[in-house]
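A single protein chain has been omitted from the complex, and every remaining protein chain is retained in its original position.
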Amino acid sequence: MTKQTKPEALRKTPSIYPTKTKLQITIIFFVVLGFYLFSMVWTQREMVGGFGDALGNMYTVIEKFFPPNLEVIPKVWEAMAQTIQMAVIATTLAAILTVPLALLSAQNITTFKPLYLFTRTLLNTLRTIPDLVLAVIFVGLFGVGLLPGILALFIFSLGILAKLISETIEAVDMNPLEAMRASGGNIFQVIYFGLIPQVLPQFTSFVLYVFEINIRASVVLGLVGAGGIGLVLDQQLGFYNYPNAMAIIILIFIVVIVIEFISNKLREALI
Amino acid sequence: MSTYSLPPKQPKSTSKKVKRILILLAVAAIYIWTFLGIEIDWGRAFERMANNFDRVVPKLFNPDWTATSEVALKIWETVLIAFAGSLMAAILAVPLGFLAAQNMTRSKILTAVGKWILSAVRAFPDIILAILFVVAVGPNAFAGVLAIAIGSTGMLGKLYSEVIEAIDMKVIEAMEANGANKIQILFYGVMPQIIPEFLSYAIYRFEVDIRASSILGIVGAGGIGTMIIFASSNRNWNEMGLILLAIIIVVTIIDFLSARIRRKIV
Partner (left out) sequence: MIEFKDVGLIYPNGTEGLKNINVTINDGEFVVIVGLSGAGKSTLIRSINRLVTPTSGSLSVDNENILDYRGSDLRKLRTKIGMIFQNYNLVNRTNVLKNVLAGRLGHTGTLRSILNLYKKEDIGLAYESLQRVNIGEKIYNRADELSGGQQQRVSIARVLTQQPKYILADEPVASLDPPTSHQVMTYLKKINKEHNITTIVNLHFIDMAMEYADRIIGMRAGEIVFDGPASNVTEKTFEEIYGRAIREDDLRGGAKES
């Protein structure tokens, strides 16, 4: 909308927008609004009692969930630990395997175009599949347990991580790499000395970020039988034992916050 | 050739060394704990895989086309859930974003409160929110809309506040010097600087929400996820193949469109 060539400060001139832009924006606004209203009607059409009732319900629900039964926490602690362990293993595997994949899908390193396009497309497709769908399929293959959960998380995070890192690689300064080539370094030495120092901080930061995502994802994988705390939560909900469910939700909430906090501190220490 | 003098050793502060060792120890401890704690029955898992492989994988690649209309309807619902949810979030996140931006509130306490609310909201996985809303409003698509709306608000609010914190404050200073009031500054000084980024993030969040809303049906919150859970409990892998294909296509299209629109905006 605004011309990029204009310096920051000039952009704010309260210009009278041309009629064409005005018209365009009005149309877009009404299309978005119309689609929104349509979505709201559509998604509420199966709802008994409509929106007003729902608000009333909300209150009853909050009552049902409270007070949470905190006594259940020691019993579910093991499942929570499993969830975290799943995330640790999946993140580690993804971090290792992402290195070759990211190199192969970075245009400035993989100059052989068909190979680069192949890995790119593969990763892009991989990233469209939601983690839970992967979990459903792996549970179908391996049966209920931790292994399908780990595999689902691993594949899911591999897609994200490889994309983020290949973009980082594409943004590096290629000049030092040229210098190392000119002084007779082989491809491994060029990558190790020219590339890795440039991407290592972002790499660690992205791995930690993906770890956070995996913690959150591994919580819910249990809902489809892939082990961990989600499985327990699903059972409690199945028994309509809402105070227990609430205690588990609170536990999840605290664990996620604590891990995010640690991961943030680690990131600050490393960069 | 070995008569060169060696360079002096690099002076390293002990606190840095200690810090590094502590981090290493912590990481090692996590790994030991993980590998001791995790139990996988490899034998059984692989036995099952050997048995199931033929029953699952080839069928995934052989979609059941008779379910096309039903899948199309549910995917459509998924898009609607994501759209309504992310639009709600895009609006809800604005006041929270301003609250959490240091340069707008000019109060440490308010900023901290805003940041806390946002990170608390973000800590809830979307699907947990969906569970809560399904209980509240019943097992329908609107529960999904609410889950997406709340879930996205946390992340969008954080991104918004970062955008606001990065704006050029000189412009605002100049306007203050001109005697503009707070509302005028907001509309003429702040808004033009943040709107492109806000829109871009909101559209990006829609991309994320399409993925998120496609699984909400697993807990009864509408969309294609409903079919995923049926197909998996019926072991109807042909239908799962079609669902998977539909998700891949829709997500790819939306990613593509969103990337194009965002490139135009910013």
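Observations on the model:
A and B label the chains in the order they appear, each numbered from 1.
Here is the rule we use: a contact is a pair of C-beta atoms (placed from the backbone, for glycine too) under 8 Å apart; a residue touches a chain by one contact, two chains touch by 3 or more.
Owing to the predicted nature of the structure, the values given are computational and were not obtained by experimental measurement.
Although it is not drawn here, the omitted chain touches the following shown chains in the complete assembly: A, B. The hidden chain makes contact, of the residues A:74, A:114 or A:184, with A:184.
When the omitted chain is restored, the residue from A:198, A:235 or A:263 that touches it is A:198. Residues of chain A that touch the chain left out of view are 173, 175-176, 178-186, 188-189, 192-194, 197-198, 200-201.
In the full complex, chain B touches the hidden chain at residues 1-2, 4-8, 10-11.
Convention: only the chains that are shown with their structure count from here on.
Across the interface of their complex, chain A is touched by residues 19, 23, 30-31, 33-34, 37-42, 44-46, 48-49, 52-53, 56-57, 60, 77, 80-81, 83-84, 87, 119-120, 123-125, 127-128, 131-132, 135-138, 140-142, 144-145, 168, 170-171, 188-189, 192-193, 196, 211-212, 214-215, 218-219, 222, 225, 228-229, 232, 235, 237, 240, 243-244, 247-248, 251-252, 255, 264-265 of chain B.
Considering their complex, residues 1-2, 8-9, 11-12, 14, 32, 35-36, 38-40, 42-44, 46-48, 51, 54, 57-58, 61, 64-65, 81-82, 84-86, 88-89, 92, 124-125, 128-133, 136-137, 139-143, 145-147, 150, 216-217, 219-220, 223-224, 233, 237, 242, 245, 249, 252-253, 256-257, 260, 266, 269-270 of chain A touch chain B.
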